[in-house]
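Only a single protein chain was left out; the remaining protein chains are all shown in position.
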Amino acid sequence: MIARQEIELRGTSETDVADVTKRVAQLVEKSGVQEGLCVVFVPGSTAAVTTIEYEPGVVEDLKRAIEKLAPRGERYAHDSAWGDGNGYAHVRAAMVGPSLAVPIAEGHLVLGTWQQLVVLDFDSRPRRRRVVVQISGES
Amino acid sequence: MIARQEIELRGTSETDVADVTKRVAQLVEKSGVQEGLCVVFVPGSTAAVTTIEYEPGVVEDLKRAIEKLAPRGERYAHDSAWGDGNGYAHVRAAMVGPSLAVPIAEGHLVLGTWQQLVVLDFDSRPRRRRVVVQISGES
Partner (left out) sequence: MIARQEIELRGTSETDVADVTKRVAQLVEKSGVQEGLCVVFVPGSTAAVTTIEYEPGVVEDLKRAIEKLAPRGERYAHDSAWGDGNGYAHVRAAMVGPSLAVPIAEGHLVLGTWQQLVVLDFDSRPRRRRVVVQISGES
């Protein structure tokens, strides 16, 4: 079976790190899938998905490393051409990636105890985000 | 059902960014899959897959960030041992990653409007690339 749901996030501006673990876990539970796959995908080119230990220290550390990777203060060709002011967000999103595939085992995501699913919204202005959660497998 | 196709690319040298969205979307349409998963995988250790807004500014910005991550001018142990001259390409490919999983919803990839599927070829010489597109799900 294949089930697809969407989660909606209201991002704040500049590398907002949202923990979506609970909401995704609830969708897995409701699906009844025991062995299968959960794909988390964020449509849009200024956001990304990964896992972290979701505590304020790691969140701060990750933001700093990402700022170094594609600093906001630099000149971006995207901004020169389009005036969007979010060229750095596009680069960050492409480097981290928009998709994550997590196996489901015995009805649960195989995440570590201190490993949370996070959506990183890099955009320069607050915006709504929809996140696609697709669950497939055997119930 | 599971269908597998290959796309062939003729890369130019040094971080060639190829937009494969249309070709992948056509394969999804031809497969008839309505709800499912599309996995794009690039065999080889000097190329990668991600999504970007495919416009010249973002392409230039991404190339610059990747150049900073693993600059071509540095000394690479791979080059010292093998003389390939593409040590930087190996590092870049490993960091971005060779695989992307995109859900299919109502017969279409759930990409954002300004989000394109791209294959990044980091190698130092022009070469042919095959990209594996695997589509599974329910029609």
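So that you can tell them apart, the chains are marked A and B in the order they are listed, and the count of residues begins at 1 in each.
The rule we apply is simple: a residue touches a chain if its C-beta (ideal position, glycine included) is under 8 Å from a C-beta of that chain, and two chains touch if they have at least 3 such contacts.
This one's a predicted model, so the numbers in the text were calculated from it and none came from an experiment.
Listed here are the chain A residues that touch the chain not shown: 35-37, 50-53, 55-58, 60-62, 65-66, 68-69, 95-97, 100-103, 105, 110-112, 114-116, 137-138.
Taking the whole complex into account, chain B touches the unshown chain at residues 2, 4, 37, 39, 41, 43-45, 69-70, 76-82, 87-88, 90-91, 93-95, 97-101, 132, 134, 136.
Just so it is clear, only the chains that are shown with their structure count from here on.
Distance between chain centres (mean CA atoms), chain A to chain B: 19 Å.
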